[in-house]
Structures are given as structure tokens and as C-alpha cells.
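Working notes, beginning with the structure itself.
Removed from the display is one protein chain of the complex; every other protein chain stays in position.
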Amino acid sequence: MATVFSPYAWLVPAFPFVAFAVLTAFGRSLSRTGAWLATAGTFLSLVLSLVIAIERMTGAAEDYRGGYEWLRIGDFSLPFGFEVTNLAALMLVVVTLVAFLVNLYSLGYMKGDDRISVFFAYVSLFTFSMLGLVLADNLLLLYIFWELVGVCSFLLVGFWYQKPEAKAAAKKAFIVTRIGDIGLLIAILLLFWYMPDHALDFVSLHNVFDPQNGGTISLGITTLIALLIFLGAAGKSGQFPLHVWLPDAMEGPTPISALIHAATMVAAGVFLVVRTFDVFEASQAAMDTVAIIGAFTAIFAATIGLAQNDIKRVLAYSTVSQLGYMMLALGVGSVPGAMFHLFTHAFFKALLFLGAGSVIHAVHTQDIREMGGLGRRMKITAWTFGIGALSLSGIPPLAGFWSKDAILAAALADRPWLFVVGAIAAFFTALYMSRLFFLVFFGKPRGEHGAQAKESPGVMTFPLLVLAALAVVAGFANTPWNGWLGQWLTGNAEADHASALAIVVSVAVGLLGFYIGWLVYVKGAVRRDVLSSRLPGVVRLLERKYYIDELYAWLFVRPLRALGDALTAFDTHVVDGAVRLVGAAANGIGKLNTRLQNGQLQTYGLAGLLALVVLVVAIAGRRFW
Amino acid sequence: MLNFNIDFTGEFFAFFLLSVCAIVGAVLAINFAKVVHMALSLAFTFVSLAGLFILLQAEFVAFVQVLLYVGAVTILMIFGIMMTKHQDEEKARSRPLLETLAAIGCLCLFGILFYAIRAASFPLPAAKLPDNNTLEIGKLLYSAYAIPFELVSVLLTVAFIGAVALAKREEEKP
Amino acid sequence: MLKDIPVLSLIALIPLAGAVLLLFLPGRRSTWPRGVALAFTAIPLILSAWLFAGYEPILGGKAFAEHFTWLSIPLNAEAWGPDAAVASYRLVFDYRLGIDGISLPLVLLTGVVSLMAAIASVHIRKRWKTYYALFLLLQTGMYGVFLARDLTLFFIFFELTLIPMFFLIGIWGYFGREKAANRFLLYNGLGSAFMLFAFLILIATLGFSAEAATAGGNAFSFTGDYEVLLAHLSDPNAPANIAQPGNAMYLSDSLKWTAFVLLLIAFGIKLPIFPFHTWMLKVHTEAPPSVVMIHSGILLKMGVYGLIRFGAFLLPEQLDAWAPVLATLGVINILYGAVLACAQKEFKLVLAYSSISHMGIVLLGIASLNEIGLQGAIYQAVSHGLISALLFLVVGTLYERTGTTKLDELGGLARSVPFTAGILLTAGLASLGLPGLSGFVGEFLAFLGLFGSMKALTAVGALGVLLAAVYVLRSVLGITFGPMPERFIGMKDARFVEALPMVALAAVILVLGVYPSLLTDLMQHGFDGLLKQLSTKAGG
Partner (left out) sequence: MSMLASYLTLAAVLFCIGFYGVLTKRNAIIVLLSIELMLNAVNLNLVAFSKYGVNPALTGQIFSLFTMTVAAAEAAVGIAVLIVLYRSKATVNADEFDELRR
């Protein structure tokens, strides 16, 4: 079967772009119509993505490429193009699906906002950029879209720009991810100069870094490139130590948190590593780094998640933790595991965020201590949120279980100690999710709004239902006895990591975590403050997120500010001072000469005499040297 | 270094004496407090110079020197002093910077001149001056230098008329 | 048809004609001067666009070259010795205009920014006639600088920009305008003196040529004709290249170095390179916004252009040897400007320091000495011209309404003037090098080019990109985001006449960011000669 639809893959990002253009140009006059327009654009993209994905699943596995020359300088040329692979097709479906559902959801969530058309324009622009990122056939084009999604994220985080926190969060999001972006940029520069023919496309990357024709680029450079790419990925995917922006980014509207900061953009880092995985595979050191950073981030963020009280922040740290899992998977060499988790995580985390949005919509607060007892008033939200929470906690047979199990199995096969770390993180995950779930939906209403909370409108609950369904079934795409997804993605049937130990452990920690949560927060068997009274230091450390923000402020922000002030002083006093000194010197000489011009003949005569002496000495004295 | 290698002839003694007089007169002129004293000591210098001219076989020039400088210029100056309100004494308000710099400048200038004189080599004269040089001067003035001579006389006339015109008190305008 | 009319001369001189015409028109109200200025600013832009359409990179713009001898001054032959065979020595001033891949983008930039600045000159409140006359005169100077192909002619045009600029700053500026104008004139006058000195060295050596023997003997001439200089540079038989005792025309290495350093200082002041940048801060803060648009948008680029045109093309070995120095200066510029921009409390100063930072990137591109980097330098120059013009346009618009440009007095403007705030955000994003906008392409190419030769320096310089994000977001978000002070309620958004140039500039920035080939295609063969020379020097 020939590839019929893949050549039109460029249309997938084109629809949202058109929506964006129309909204930007006529947004003010369109208002709600514009929102529907954007949703419709995303829907078209979704349909086309599904068609492409189905086409690729049914056999036509040929990768399609198309493009044009973007920039040509002398003998170098930088082409732009798109490439449809199975990976890209999968990502297209994920992105368009979540984007469509979020658009739909936002119709309800953002109803009252007077800048709704701007919101949808940004979301459309984001969808366009994210799809472009997915389809990009070379690293430079990917970088361009990479930055664009960053900007969209920035714009949307700062959407409620009048809140100082939103402003600060937007700024932080942009700048912290930019640190990673610079790593990626330098990696691109390195690749440009080291790759044969200055090629930057992924196919050439694959060929050059293939172990069979290894040695084209030395190991040191390869490691450097891989680490720099990983720096970029870490910035985007909120890996330690660049994770600080992601929780703050929760200042944006909740649908945005679901779309950008849970399902799609933050996963772009993982996607990037997958896309350039050949580079990583060529360097063991890089792989180690990825695995260790991933594992550390997974457990580190999970512990912070235990102590947060903002519903969205808990989810945000959970996202960071789950992204750490994906990186861990990549670090132990399991691309299918990472992509599978990305796939399932997109659904259940979007679900959780949208559910959280629904709760926030109802109670107008984000503090879980002010919620409680919402389960009776918001049945759909509660049920779907519960499914998401269980899925995230890795309770079989929900999607999260399968993907997490795949990662843990891969880790066990590669480096058992990473498996232990992953299992502990999984336990924490289950624990904080149960805490969140029980605190919000069980017990008695604690806040003033909780009692009057109403279920959200259908336009908001429909996406929840769809995502909940997906969070249940998506896991069956790749079970330990059916590696279909992995095979489809990588093209070769990979050695199965399935291990009974992994399954048992992951189920056990998941259930244990949830059980403890139930004991503490529902049954009250263990007092809630048992930990905070025994170990106040630890709890405080977790609440303050290990003081990372303070550390950065102390380490980078303040020195920069001090340096700026010092250099300002240098500039005004030393550099400009030197200039003024020259001016003052000229002025002084002028003043001196004015004093000489006192109108008295004798002074003039004296000057003449001295000048004569100097002149004679100068002329006659030349013979002495 | 200051080895002038001098023959102690009569001419030398005369030169020595006269030059000491000239320098003393000049230095005194600089240092006197009263203006009239200054003028008179300068007149003394002029007379000494006239003596030096005689030593140099320039009797006519020496004569003119006495006539013009001692007789005319100095007297003129003294009249000038008399006609202006002179506080007789140089006032205390001195100008140390100017004076120091002027002294340094003049000393440097002298140093340069002295160095130049010492460095130059003067060949011995090839011939001698005519003995009766007053006559010769007269001849020259009326032959080769006739036109400059006449011009100088015109200059003098103009100068004197100008001096008179300048110094004449202008009539008060109603 | 295009080939038949002296289109380059027209571009350069039409604004001058406009200025002369203005003198005969009534200046009581702004209507007439403004109309005339707009018309005479638009015509060169249209002509440049025409040029753009008709330009073929392979030919290198030879089709448009204009050349005739302007002045020929006989020199005293006796001064050169009693050589009977010599018939005449002459000093020749040529009027030569030309265009190539390096100057055409800058000419286009001049056209676009000038027109936008002319439209944006609605903020001018007094003495319209004088203002627009000087404005037009300034344009003649700028076009002339980019078109001139004769050292003397270049110098004249270069100086011609100083005078109108001096008055434009000094009369229509803000409170410290006189001081700013003085400083501008002093610095640039000093730079011009250095430049003149370097030019004289080049004219007296490279410019010396023996013309065909006439009946009376040999005829020799000195010329500043750029083409002649270039030809002599690569000609081993040119007097400038013969190291012979007694050959006064020999361009020795020490002379070359002298000329190079002089040119570096001269154009470094204009660019500006640290530590010659302080004059620019004053101009940026004190001049009226429309004039700063021109200044930051075009005049700084004359430094870039001069450095490439004369520093690189005429003295390639020196530039090659000093490439690390230039790159280091560039990195210093980038980081110094960026760190200082982070610390400023006045938005115009942030922009001024950001200009310094961005011009550092241009230096990096020049220092790379390969085609990518050099094109990147020009691209960055053009793009920075557009972006800073846009930024200052917004600054002017905001100042009109708020009466301040202090960061801590501004805030929340996204609510009261959403359109202007959006444009400001766009310009800010372009300035910090967002892909899809023109700033990225220039930065990327410059870094890419330099990375080929100096990896560590480039990596350090790339930190500037991060700092750019810091200072741009800090200031732009400080102005547009956050709670809105009460006194900004009820402000009117940009009028049509303000919005038009904003949208136009933003559109150009966007187009250049999305489709950079538009500009890079022009430059395709612009650097061939230089690169060939460098490679032969390296080979031989």
C-alpha cells in the first residue's frame, strides 16, 4: 500500500497555524467564534493524524520526507523538511488528541475570560509549533520549533499577566529552559562542523552514529554532543537541576498545564533524546548521565510532591518525576519504554490536570487543605480523577502500570540499582497521589466554596471521560507479552525485558503507597502530622523543595545582579570616567591657556622666550641622540 | 672647560675692565629700586659699551653711541620718567612665577648662546680694518649706503613728527 | 531600462533634492514638510526595491556601477625629482557608486528604516521644516556611505551623516540633548579622523598607479577608487606590493597594521566596540525616538559595513591575524552589554546596552572569516537594525502616553495599550533571538561561522543569548505585565500612523526570520573575492 496521506503531513500543523493567523488578525471581533474555530482546526489535525497513523499501522512503513531549502550559504545549505516516521505518527496523534481535548475543555474553562481569543490563538500557535517539532526532519528545524513551543509556553504561563506570580513564572520558565536551549544550540553547532557534509538531518545522524560505521566522530565529541543535547532536553523536560521552572509554570491556566506542562511540550525533551538516540548510544558516559539524572529526578521530584499543598504543584512535581522515569528508560536503553510511558503519561496526566482544573473551577482555590468531600458533588470529576491517579500510581491494569512496568523491567535488566530507585519513586508516586486524591475528594468540605461546588459543564467533562477511557486502555498497546508498540516504533522486535520480579514489585509498591495514603488520609489510622512532628526538618525541606530556588537565587541571580551593578559602576565611572578625564584634560589645558592670555605683553614675551628655548633645544638637541 | 686660552695683553685688560663695568651697570639697572637709578646705571653700561667699541677700532660708532644713547636716549628716558607719575620704587607686589620663569628662560637662552659660541670655530680674520675708518665710513655712507642712509633720515623725521603728534595733548572737546 | 538610468545616484541624491525642495516650501505647519519628506524617503526605497528585484548575485551588481572622474588635481611634478620622463602626477577623486551583496541588504535596510522613521516622526513638535530637511540630508549621507566605491567619496558621505545627526539630536532631543549631541560629534569626529588617516595611507600606496605613457612621458596618479585599490591589492606588480628601497609607495606590513588598527578604531567607535561605547548610550537616551530609530537602525551599521568593506577586503591578512582579537572583543561586547542591560533601570539604556551586545555578535561573524559568519554578520546587522528601530518606535509611542521610560514607573501596559504591548513583546522576542524572527538567523549564522574556528569563544559568547533572554524579559515584562497603575487607565492605543510602521517593521522581521534566503541569496557571491584572497594567502 502506497503512502497516500503522509505527504500531506505538513497539513497537520498547518490547520492550527491557520487558526492562529485568523485569530491574531481578527481575534477581537471573533471572540467565542474564534475559540470554536481553533478547536475545529485542531480537530482537523487530529483527524488527519489519525488517518496517517492508521495508514502507517496497516503496513506502509516507508518513512516519508519532503521539504525545501531554507537557507543557502556558499556551499552549505540548510534544508527544512518534514519526516513522517512511526514515531512522528504516534506523537502526532498524542499531540493533536490532547490538544483537541484541551481546546474543547478550555471552551468551558475559559468561558468568562475576555481574552479568550488570545488564549486560543496562543494554544493554536503552540499546537502548530509542537506538531512542527514532531515532524521536523533535522535538528535545526527542530530547534526552531523547540524555541517556539518554549515561547508559547511562556506566553501561556504569563497569560494572566496582571498577576505578579504569573509574570515571574513566565520569565522563569523561559529563562531556565533557555539554559537548556543554549546547550542544544551548541550541540547543533558542534554537529554542523563535525558531521560529514554539515548534515543536520536525523537520517544522516542515524547513519553517522551507527556503531557499524563508528569512529567518524571521536568519542569525546560524541559524548559532548550527547550531553549538550541532553542539557536541552533536561531544560524542556524539567530534569534536575533545571526542573525549577515547571512547578512555577502552574501559574498558567489549568488547561495549559495539562496540554503543555504535562502531556506534550515537556515530553519534547524525551522526544528529542529519542530522536537523537543514536548519538547517545554511541557514548556510554552520556547514557549513564541520562539514566542517573532521570532516576534522581524521578525520586527527587516525587519526594517534593509528598509535601506540596497546591493541587497543581503536586501534579507538576509528579510530571517532573514521571519525565525522570522516561529519561531513566532512555538511559537504560529502552526507547520503547520511554515512548510508551510518554504515550500513556500524556493521557493520564492530562486527565489529572483537567480534573484538577475542573476542581479549581468549582472551588476557586488550589489549596488541597481547603478542599475535601468533593467526591459526592462532582462525581464525574472524582471518578475520572481517580482513574488517572490509579493509572499514575501504577495499579494494574491501567495504562500507567504497563508503561511503568516496562521501564522498571528495562532498568532491572540493565542496572538493578536503578530499578530500586525507580521502585522507591513509584512508591512515593502512589503515596502522594493517594494523598491528593483522598484529601480532595474524601472527607468533609473544608473550604467555604467546597460546600457549593458543582460539577463542571459537559464541554469540560467530556474530555475527562475520553482521557479516562484512554488512561485505562492505552496500556494494552504494549504489554510484556505483546510488544506491539515497541516493535512498531523501533522497527525491530526488541528483546523483552519482561520480568516477574518487576511486575510484582511495581504492583506491590503501587498498592502499598495507595494503602498507606488511605490509612492516613481516609481512615485516620495514622495521624497526619506524625511525620511533621517527628521530623520537622525533613518535612520543611520537602515543603521548600530542597531550597533549590533559594540556592539558585543565591548562586546565580544575586551574583548576576551584583555583577550588573558592579559593571554599571565600572561603565559610568571607569569607562565613561576615562572619557570625561580626557575631556577634563582638554578643558584644563584650555583653562591654563586662558590664564596665559592675560593681556600682559610680558607674559607673552615670557612664553615666547620659553618656546624659543624649547624649540632650540629640540632642534639643536637632536644631534645628541 | 672654561679655558679661554687668553693672552694677557693690554687689549684684554681694557676689555675685561670695560665688560665688568657694562655687566655691573646692567645688573645694577635690574636690581635698583628707584627708576632714575636704573636709568642712570644703564647709561653707565652704554658708556662702557662705547669704550668697547673703541677697543674694536670703531671710534665713530663709539662716538655715536655716546652721543645717541648717553646723550639722547637716556635723557629722553629721564624726561619720560619725570613726566609720568613714577612711584620711584618698584612696588612690593612681585610676580614670583613670572620672575622665576623669566630668569630660567634667560639663563637657558644664555646657556644655549654660550654653548653655540663655544662650539663654533672662528677662523682668523683674513685682513685688517682700514686705520682711518671714520673716513671710510663716511665714504661708504655717501656711496654704497646712500639710499639706506636717506631712508633712515626719513624714518627719523617721521618718528619725531609722530612722537610729537602722539604726545601732544588733545584739545578738550566741548 | 533599469540599466540606463543612474539608479544608484538617484537613490543617494533624491533625498538631497527633497531637502533642497523643502527649503522653498512654507514650514509654518507640519503638513508640507512631512509630505515632502515622506515622498522623498519613499522614492529611494522604491528604487532600492527595484534594485533588489534586478540584482543578480553572480554579476555582483556590476550592471549598476556608476563611475566618472570627479576631480583631478595635478601635483607638482618637480616635487618628485627632476625626472624628465615624468609628464604628470595627479590626485584623482572618482565618483564611483556600486552595489554588491554586502551593501544591497544595508541599502534596503536604510530604505525601510528611514521610511518608518519618517512616518514615526509625528512625535516631532517643533520646527518641522528644519527637521525634515536634516532628516533627508541624513538619508543622502547614509545611502551614499553604502553605495560609495571611492575612499574619498565614502569619507564625504560618512561625514555628511554626522552633521544632520548632530542637529537632530541637539535640537529635538530630550533634556540632555546638547551634551549628547556634543558627545556624538566628538566621538565620531575622532573616529573620522582616524579613518581619514587610514584612507590616506591606502590612497598613497595602494592608490598609486602608472597610467599609460603619453607623449610627454609617464603619467602617474593617486586615487581612492575602491576597485583600483582592490585590483592593486592582488596585483604583484603594483607599486604597493614591491618591497624595494626607495619605493615610497610600498605598502609595508607596518603600514598595513597602522591602517588596520586605525580603521578598527574608527569603525569600532561607530559600531561601537567596548570601550568606545559610552557616547552611544547618551544618544540612545537623549535623541528623539525617530532619530534613534535611524541611529540604532542604520548608523551603527555603517561601522559594520566599513569594517567589512575596508578592514576585511583591503586588509585581509591583518584581519585574519587579528580574528581572535576581534572575536574576543565581540564576546566582551556581548557579555558586557548583556550584563549591563540586565542591571539598567531605564528602558532606553537597556536597549542601548542590548545594541552593544548585539553588535558583539556582528563582530563574531566578521571574526569568523568564513562565508557563513560574514553573511551572519550582515544579516545580524540588518536584523538588529530592524528590531531596534521597532523597539525605539514602541518606546517613542509609550513615552508619548506615559511620559516616562523608567522601568519601575511602568507596568501593566498590556491592559491599557494591548496592541503596542504586543508589538513590544514581539520585538523583544525578536531581540532575544527567537527562531522564526530575523534575530535568530543572524545570531545563528554568526555563531555557526565562528564556531568553525573558535569553539570555546563561541560557546562563551552563546551565554549572551541566555542573558539576552534575561534582560529582554525583565524589561519587556516589567513594562507590559503586572498590575496596571491607575494613572495608565484610559490611555489610547497606538494611532494608525504609529501602528503602520510597527506592523510593517514587525512583518519584515517575521519574513526575514521565516525565509532568510531572501537576504542571503543576495549575499551569495559578495564575499567571494575576500575568501579567495584569504585562501590564497593561507595557501601561499
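A, B and C are the chain letters, set down in written order, and residue numbers restart from 1 in every chain.
By our rule, a contact is a pair of C-beta atoms (placed from the backbone, for glycine too) under 8 Å apart; a residue touches a chain by one contact, two chains touch by 3 or more.
This one's a predicted model, so the numbers in the text were calculated from it and none came from an experiment.
Across the whole complex, the hidden chain's contacts among the shown chains comprise A, B.
By the touch definition given at the top, chain A reaches the unshown chain through residues 597-602, 604-606, 609. Residues 4-6, 11-12, 15, 19, 22-23, 26-27, 29-30, 35, 38-39, 42, 45-46, 49, 52-53, 56-58, 60-61, 64-65, 68-69, 72-74, 76-77, 79-81, 83-86, 90-91, 95, 98-99, 102-103, 105-107, 109-110, 113-114, 117-118, 122-130, 133, 136-137, 140-141, 145, 148, 152, 155-156, 158-160, 162-164, 166-167, 169 are the ones on chain B that touch the missing chain.
We adopt the following convention: only the chains that are shown with their structure count from here on.
On a Cα centroid basis, the chain most remote from chain B in this structure is A. Between chain B and chain C, the centres computed from C-alpha atoms are 69 Å apart. Centre to centre, using the average C-alpha position, chain A and chain C are separated by 39 Å.
Chain A makes touch with chain C in their complex at residues 69-74, 76, 143-145, 147-148, 151, 158, 161-162, 164, 166-167, 170-171, 174-175, 178-179, 182, 185-186, 189-190, 192-193, 560-561, 563-565, 567-568, 571, 575-576, 578-579.
Per the touch definition, chain B reaches chain A in the complex via residues 98, 101-102, 105-106, 108-109, 112. Contact residues on chain C toward chain A in their complex (touch as defined above): 274-275, 277-279, 336, 339-340, 342-344, 371-372, 375, 412, 414-415, 429, 434-436, 440-441, 444-445, 447-448, 451-452, 455, 458-459, 462-463, 465-466, 469-470, 473-474, 477, 480-484, 515-517, 520-521, 523-524.
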